[in-house]
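Only one protein chain is missing from this complex, and each of the others stays in its spot.
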Amino acid sequence: MRRRLISVVAAAAGSVLLGGCISDGGGPPESANTSRGAIEVWLSTNPEEVAWGEEVVASWNSKHPSEKVTAQQIPAGKTSEEVIYASIVAGNAPCVVMNTAPSAVPQFQKAGGLVPLDNFPDGNSYVEGRTGTAVADQYKSPDGRFYQIPWKVNPVMIFYNKKLFAQAGLDPVNPPLKTWAEFLQTSRTLVQKKVAHAAIWPAPSSEFFQSWFDFYPLFGARTQQQLVEDGKATFDTPDGVAVGQFWRTMYAEKLAPQEKYNGDSFKDGEAAMAIVGPWAISVYKDAIEWGAVPIPTEDGKPANQVYTFSDEKSLAIYFACEHRLTAWDFVKFATAQDSDGRLLELTGQMPMRENLPGVYAGYFAKNPAYTQFADQAGRIVEVPNVPNSTEIWQTFRNAWTAAVVFDNEPIDKEFADAAARANELLAKG
Amino acid sequence: MSKPTTIPPKAKPTEQQKLTVEPAPRNRLRVLILSIGAIMFIFPFYYMVIGSLQKEADKSFSGVFPHPDNMTVTNYQEINEAIDAPRSLLNSTVFTIGVLLCTVLFGILAGYALAVMHFRGRTTVLSAVLLVLVVPFQLLQIPLYVLIVRAYGLGDTYLGMIIPFAINSTAVFIFRQFFLQSPRELFEAAHIDGASELKTMLRVAIPLARPAILNAVLLTFIGPWNEFLWPFLVTKQQDMQPFAVALANYMNNVAGRATNPDGANMAGGVLLAIPPVVLFLIFQKRFTSTNIGSGVKG
Partner (left out) sequence: MATVRSAETERTTERDRESAVQPVEKERWLGAQPIGLLFITPYVLFLAAIFVYPLIVQFFISFKDYFFAAPGATVDRPWVGFQNYVDVIQDPTFQRSLFNVFEFMIINVPATVFLSLVLAYALNSKMRGLSFFRGAYYAPYVTASVAIVTVWLFMFGETGLVNTVLGSLAPDPSWLINRYWAMPMIAVFVTWKQLGFFILLYLAALQNVPKERYEAADVDGASTVQKFWSVTVPGVRPATTLVIILATITGMNLFTEPYLLTNGGGPNGASVTPVFYMYQKGVEQGQAGYAAAIGMILLVITLGIALVQRRVLERD
């Protein structure tokens, strides 16, 4: 027995040595902040964004042959954030990730994976100048610094299928979707007339980010509040519960299915409406004759007062970058007026630039359908930039699926419990 | 009742000779039950193939049978356009062969040593082998990731993919059981002839172990070929990703845009399933149970 113990201890010690004795080094030195050189950049896997990205990279490379940029598509998983986090931990994150989700920024920042913009002399001023101080403010971290550059926004609106609406006897030009009552009634008509399997089909599954496309837009439209304000959860209020009740009605009357659709239900004509941003237009344009209206509110606020979820993506410079000045210059290049204009043209997504309709008047004249999104882009609610944000969203989502999607628990109780848990997490920091 | 067959000297009775031939009615009942079961087992595969060839997803009962006017190879074409199939298949092959080589090479050494030799620490290692089977990979995953990618710097390399799977512990188990059951006289005869342990192993044990090697190869192959999570974590560059990862990426992200997303997903599934199934069918006659089932003892 003693012999066994000795050999076990020896094995353990040996393996710890084997594993741990390889030093993993620190990060790049302080001089990285002013260093220039070749850098690596990650793009999302959205085909239109990839096209835009490759154009921008090629243009940069022709102008800066000594600071070449190599672009790579983020290997996507259920969430690309896991991949980025893994690369932060491994120390092999790229210099810039174009498609950093704002909900992941607190976690990446805590892991020491992001470079604060005030490392660069014009860091803060550039961001606030481009995006406008008011909007940019939602993207500051609790310590008051910018760890991300707000890049593009996809204000979420209600898309509807004009042909299916006409088939159901609804007005395809001005559909009755302004108030909750109208929305519900329209949905009932659509389903009863059997023009589609569902009136609208948000994903009812339990991933933490799904709430951004059912609860959050309506909550934002109603209250203009983030999920967390001043360190406290905001959803266990009568407003939050009301939004929950609205969706519960949709699920109870089978206007929205309880099972996730594999693919795009709106594009396939299985759902008559979708709650999504303008990036989807390139997906729908050949298949569906679509129209878009703002998110419904209970009492029917006028369109120019309705807020929505931003579905924003940021750019960020990552800690492992050894040539941060190049990275910063590249970021400024990629968000310059021309590049933003190309982004708009190629992807239909709204760059976060002040006064979009004015700056790109030519584009919006040619594509009037996009004007409403540009307009909506000024009224967005972002995810809260707080510690443990992923866990808070997951806690909320678990409550949502239990109470709203499947009616296994009363909504107010579930929301209250989730809010209590969220407040604990917020206090923990 | 089987007739006693003459067993030629020095050969174990083949499986055919060991099987009983039952009287006809019982045999027919057996065949009937097996057929019903086999059809139920195979049905999802059949349905997957049919679904992958559908132009529009047809979930009705008649969709079970192929309809000529709803058939197309578009789903496969879309996959071909979206992922670099030859490259990812190459990556899968390198990954799998790397694991197989390490497993056979070092696994036989380990299995032989654990079965036949006596040395200090043997029971500890034995316990470790069994413990490995109990621990889920997800528990080891993150520290392993930090070790391999950060400490050893093996991200985006074949080595980084292979190392956590290099020696399959079930294969070690199989080799050990095989050698435990082999007649000791063979090894002792070699000793008496003056062979060292190493020579004994090389000249006697390994040739003897061919059936066990085949079984180990077939069982071990499944792991790296189908493995998705680890290569996904370890490789960032798309041209290093094995086939399982490329397909999973496609199914999660791009398939939603295909004309028939369900069909596209199923086409991906068919492509991933073909190599192991084909390999298995080719070798399954040799996949004799006599050697696997030595897991019965100990």
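Per-chain residue numbering starts at 1, and chain names A and B are given in the order in which the chains are listed.
In this text, a residue touches a chain if its C-beta (ideal position, glycine included) is under 8 Å from a C-beta of that chain, and two chains touch if they have at least 3 such contacts.
What you are looking at is a predicted structure, and each value in this text was computed from that prediction instead of being measured.
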{"item": "Contacting the left-out chain in the complete assembly, out of A:119, A:245, A:371 or A:398", "value": "A:398"}
{"item": "Touch with the omitted chain, as defined above, among B:147, B:190 or B:209", "value": "B:147"}
{"item": "In subunit B, positions touching the absent partner", "value": "1-2, 15-16, 18-22, 26-27, 30-31, 33-35, 37-39, 41-42, 44-45, 47-48, 51, 57, 59-61, 63-64, 105-107, 109-110, 112-114, 116-123, 125-128, 131-136, 138-144, 146-147, 150, 163-164, 166-167, 172, 188, 196-198, 201, 222, 225-226, 228, 244, 247-248, 251, 262, 265-266, 268-270, 272-273, 276-277, 280-281, 284-285, 287, 289-298"}
{"item": "Touch residues of subunit A, complete complex, unshown partner", "value": "11-12, 14-16, 18-20, 24-28, 79, 82, 85, 88-89, 91, 93, 107, 110-113, 197, 204-208, 257-260, 262, 319-320, 388, 390-391, 394, 398, 401-402, 405-406, 408"}
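The working rule: only the chains that are shown with their structure count from here on.
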{"item": "Distance from the mean Cα position of subunit B to that of subunit A, given in whole angstrom", "value": "40"}
{"item": "Residues on subunit B engaged by subunit A in the complex (per definition of touch)", "value": "120-121, 123-124, 128, 142-143, 145-147, 149-152, 155, 232-233, 235-238, 241, 245, 249, 252-258, 261-262, 265"}
{"item": "Contact set on subunit A toward subunit B in their complex", "value": "3-4, 7-8, 11, 19-20, 22-24, 45, 72-73, 75-78, 83, 86-87, 89-92, 262-264, 267-268, 283"}
